[in-house]
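Before I ask anything, here is the structure I am working with.
What you see is the complex with one protein chain gone and the rest in place.
Every chain is named by a letter (A, B and C) in the order it is written, and numbering of its residues begins at 1.
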Amino acid sequence: MLLYTCRRLLSAVLTVVLSAVLVFAAVQLLPGDVATQVLGQDATPEAVAALRDQMDLNRPAAVRFLDWIAGAARGDFGLSPVSGEPVAHTLWPHLRNTVLIAVSTIVVAVTASVVLGVLAGLYRDRWPDALISTLTLIGMSVPEFVMATLLVLLLSITVPVLPAVVLDEATAPVADLLPAVVLPTIALSVVMTAYIVRMTRTSIIDVMAGEFVTTARLKGISTVRLVVRHALPSALLPTLNVIAMNVAWLVGGVAVVENVFNYPGIGQLMLESVHNRDLPVLQAIAVISALVYVLCNLAADLGAMALNPRLRTGGGSKR
Amino acid sequence: MNTEHTGPLVRVENLSVAYTSEGADVPVVRGVSFQVRAGRTLAVVGESGSGKSTVAAALLAHLRHGSRVTSGRVELAGQDLFGLDPVAVRRLRAHDVALVGQNAGHSLTPSMRVGAQIEEALLPQRLPRHERRAQVLDLAEKVDLPAPVSLLRRYPHQLSGGQQQRVAIAMALAARPRLLVLDEPTTALDVLTQARILDLVADLSSELGLTSILVSHDLGVVSRMADEVLVMREGAVVEQGSAQQVLTAPEHPYTRLLLASVPRLEDRGLIEVDQDGIRAVRTRTPVPEDAPEVVSLQNVTIDHGPTRAVDGVTLGLRRGEVLALVGESGSGKSTLAWSLAGLHAPSSGHMRLQGRTEGDLDATARRRPLDVRRRVQLVFQNADTSLNPRRAVREAIRRPLRFFGGLSRREADGRVHTLLSDVALDPALSGRLPGQLSGGQRQRVGIARALAGEPEVVVADEVTTALDVSVQASVLGLLEQLREERDLAFVFISHDLAVVRGIADRVAVLRHGRVVEEGPVEAVFSGPNHPYTRSLIDAVLDPSDAHGPEPARTHLSPELPSDTGDDPVWLDLGAGHRIRRRGSGPETTEAT
Amino acid sequence: MSEPNHGTPSTPSRTAAHTVSRTVRTLRRSRTACVGLGLVALHLAVAVLAPLLTSASPTANVPDEALLGPSGDHWLGTDALGRDVLTRVVYGGQYALTVSFAATTCAIALGTVLGCATALKGGRLDGLLMRVLDAVLAIPPILALLVVVTVLGAGPAVIVLAVTLVYTPQVVRVVRAAALGVAPLDYVTAARARGERTLSILLREVLPNIVHVVAVEFAMRASWVVLLISSLSFLGFGADPPTPDWGLMISENRTAMVVLPWATLAPIIALATLVVGLNLSADGLSRAWSVDRTEEAS
Partner (left out) sequence: SRTGAEAASSVPEGAATGTPADGGVLRIARPPASQAETLDPADSLSAYEYLGALYNRLVRMDENGETVPDLATDWESDDEGTKWTFRLREGVDFHDGTRFTSADAAYTLRRILDPDLASPQATVLTPLLSPEGVHTPEPGVLRVELDTPNFEFPALLTNYHCYVVPEGSGGSIGESGIGTGPFRLENFSPGGRGRVVADEGHWEGRPVLDAIEMFAMTDIQARTNALLAGQVDLLSQTNLDFATARVVAASDNATIARSVNAQWYVLPMLTTAEPFTDARVRRAMKTAYDPVHLLDVALQGTGVVGEDNPVPPETPYWTDHSLERDPERARALLSEAGHEGLQVDLYTSTYDPVFTPMALAYRDSVAEAGIDVRVRNASADSYYTQIWMQRPLMATYWYTGRPADQLLNQIFRSGSSYNETAWSDPDFDDLLDSARSTADGDRRRRLYQDAQRLVVEEAGAMTPMFADRLVGLSREVLNYHESGFEFDYLNIGLRP
């Protein structure tokens, strides 16, 4: 058990490092020289050379990578050539803001989808199921940018109750950002809920048809108890991974939505950095996202362990 | 519930159940009627799919998703179960009827401690917590769970199959039901555990005065437990009556066929059953004295990572001989079979294929020469998974023909037809997919596929376990016939000793990966025996035995003769019959 | 001794044809699958027959007819450049379908080969490949896409490549899991005991038994690819104007949604129905093929 956790952690670290290598390599392929980018069209060749030197661009990539990863491990992602500031200065506020959306989305989406999924599974093939399935199908089929645009039209312009865009900067206090979190959260939750609901529904149906649930039902216990104590832990097992995948998806999915709402999050920073060729920022974002992905999967595994005593107590299985 | 009810406790009248498929009703149970008086045990028997479980569940007012009652009623103490509202149904299940399912491993919630699951069944009685706990402990002791306090805190997967089944029984008893429904409560267990569980159920029933309905396809179990028997076929009742009468003087031909097909310990050969259910024992042709050895195993040890599955086994197999490997679950039978087939290399010892050309069997299949691979073939237990569901019968058999024999497609197709007739299948079936065949037919295809390579040795791992008795009898007959015609050597793995007695020439008993006894089938079954072998033989239930708490033993074994040999490990009784001495291995007895 | 014959159908001459006909039968019975496949087929038909369905050009600018509401000539009105909205929506399917079909096919094909191979080979190769794929999966797809598109410049071929790159690892995971489910089954064991080569086992035994997984994955994946490609177009990394692409149309016209609702709504509806169609097909297929034993085995 402890051994398992250790091995799991080690492999997680390895994955992050490996994706860092991939990102670093890919980013080296981006066209357009950062130095010229920063200095502009009129830069003299000497100035460009000087800046390249200052940015360490003349050293071999492998050396730069090692330096960089060593720094990254300490939370130091180097200097952004575009703003001239440490990458961490821009990164953390944006990350914080995205976490704000992400956490509220996860809370809303996971609760909603588990409840709806269970309802749909329990009322299988009856009207609540049909309704929920139809809604989730629509949720899955409308791209998030459309959802976001429609929400703005509806809740900001037609009935102005919520802000259409965020005017604040990345460093604004959380309290100021809160009203602006609502619409992105709804837009993202709809999409995310749709996927999780379907998974939960299927797995609830599977589990409810299983022998142990039937046995429990035949003990004469109440439906709520049946679902919560007997069915849910097993039904949530396959759902956990879907949730983890979706959380990882959030990091990317959020880019489009943040763009629509002018929300100063990691997604917007990512788009901006791609355009500006702000490679250190891009690398930092990629590594952070990889970390989030790995952590999500780790959390899913731990969650699975909590739900499944077979994993928790180790061994004992009789094939 | 109305307690002053008189008359039979259970009354099922003209019950029909159907499920809807493609818009049409498919009947599962057709017009079943029966009654059970309080305190009695009714057994429902019949082949797989005959609707036994459906009837059993109906007694708890439960139907599978998609099915419904098309006619008739089910009454418990005068109350129509399918007329109850959901609250009353819950009360019924909480107080009056309880079910013990077939596979306790699947019927316990994996994420809850077993104690909590038993306790849950007590909830409707609204006892204070400490009293509930005390009762749970009480129940655990009643079902003979060892060290109940710590055991109740475990999760289902941390218990053995027998312990799981005991928990399930405790759970069913917790509600103090008037009716106990047991749906194949021992099918998934090995013989030894089965015997212990049946004893327990019988004791508890008489102690608590329970009425029970026992579903089983094992007539031995039925004869052991039931007062009355109900025989079902394709959803309808074909015969019903007292256990004594149905099991000893069956009226309906189907019941007779069913009974006759059950292999018995005292049969000295395979049985043949005709249309009317008259059984005849086929005389075995003995293996010639000078039959050459085809396979020899020397001190074979096989590990699965840290677990040692087979531990220093030495065995020999002669041409035309059937060597049976028996032993309880996990004793290493399959592991040995897989190594012989080249799927898992042994960690030490030698396995050799003898005959015209010799070959080492220590290597895995891909390293063996083609000829050696061809001469050893495997037949699988589960006919469901042993055939590729997307390839027709013809393709399944043609592949080894072309692979080993290098035949052209045309030639191979011709051979496929011969092989199908050899295993008594209509060659017209060659275009079918496995899903369109019955279990017995599929098993025959599996055998035909193994024969395609023209093997000398066939390793058959529990090939009849999953089949109904009548089908099992016919498949066994086929194996016997093939052995005679082709002079094949068989390694026959089974945990059913009655089957082994019928088909095998020699028996090797495995325990914890070691051979504890080995010898000619007659010698082993008549004793004297290793105590472990003895317990296996004693646990076999016979349908013709009279019903009673203690099964009658017609052949009590003589005690082990006193130690005369000079081999410190083996006690040699002559004629190849040898028994491992006590104390020379880990002889701990397992709690179930 | 004969065995009970469970009323099996008459022997079909060709199993493959039989499988197909059985699938068709199952699908026809499932309303979900019918609606889904119907929608996809409708989109295909409209895209292929676009030139016959409308005589207008999807790209010609007619300034005199800009910003018109729905009328007899222009059922869904015109956009700011005077192009007929309906015509553009009708032609829009061509881009969406070809690019996403190509991208999905590449991802699925590559993913299936890798997934099966790694599942069967196992061992160190499997460990290494899964680790690398995990690392690729850990990078947010949108970031990977943006990087590829900026490196190579936008264009249908680049988008196909980028989507393949991003989705292959996920396909590998799914296919590998399915193949791992098949690998321990006895018929695969039988093939191994015969000493068959891995490729032969893969093609004969494993692949035929996971085609349904692959097919469902294809439909599912295709719906995501359609959405992803529209997102890319929306962000300005997709089709170049004046290509009639739905994502691009939405992005071009969304500002004017209040005065010209159809110019935005029509591509949204087209996009959504295609995705719904693909999703329903995936559902229907998975239900039709989820080896439902009660029906298959007698």
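Definition applied: a residue touches a chain if its C-beta (ideal position, glycine included) is under 8 Å from a C-beta of that chain, and two chains touch if they have at least 3 such contacts.
It should be emphasised that the depicted structure is a prediction, and the values quoted were computed from it without experimental measurement.
Enquirer: Thinking of the complex as a whole, which visible chains are touched by the chain that is not shown?
Expert: The chain that is not shown touches these displayed chains: A, C.
Enquirer: Which of these, C:Leu44, C:Leu67 or C:Leu161, touches the one chain of the complex that we don't see?
Expert: Of these options, the touching residue for the absent chain is C:Leu67.
Enquirer: Using the document's definition of touch, tell me which of C:Thr98, C:Ser200 or C:Thr255 contacts the absent chain.
Expert: C:Thr255
Enquirer: For the chain that's not shown, point to the residue among A:Val165, A:Leu178 or A:Val228 touching it.
Expert: Checking each option in A:Val165, A:Leu178 or A:Val228, the one touching the absent chain turns out to be A:Val165.
Enquirer: Considering the whole complex, which of A:Ala62, A:Ile157 or A:Ala209 touches the chain not shown?
Expert: Once the missing chain is taken into account, the touching residue is A:Ile157.
Enquirer: Can you name the residues of chain C that touch the chain not displayed here?
Expert: 59-61, 63-68, 71, 79-82, 154, 236-237, 240-242, 251-260
Enquirer: Can you name the residues of chain A that touch the chain not displayed here?
Expert: That gives, for chain A, the contact residues 32, 37-38, 40-42, 80, 82-84, 149, 152, 156-157, 160, 163-165, 167-170, 259-262, 268, 271-272, 275-278.
Just so we're on the same page, only the chains that are shown with their structure count from here on.
Enquirer: In chain C, which residues are in touch with two or more of the other chains?
Expert: As it turns out, chain C has no residue touching two or more other chains.
Enquirer: Report the residues of chain B in contact with chain C in the complex, numbered from low to high.
Expert: Result: residues 21-22, 272-273, 341-343, 365-366, 368, 370, 373, 377-378, 380-382, 384-392, 395-396, 399-400, 403-404, 424, 428-433, 435-438, 440-441, 449, 453, 471, 473-474, 477 of chain B touch chain C.
Enquirer: Where on chain A does chain B make contact in their complex?
Expert: Interface residues on the chain A side: 124, 209-222, 225, 229-230, 233-234, 307-310, 313, 316-318.
Enquirer: Using the touch rule from the top, collect the residues of chain C that touch chain B in their complex.
Expert: Interface residues on the chain C side: 1, 3-6, 8-9, 11-15, 18-19, 29, 185-187, 189-196, 204-205, 208-209, 211, 291, 295-298.
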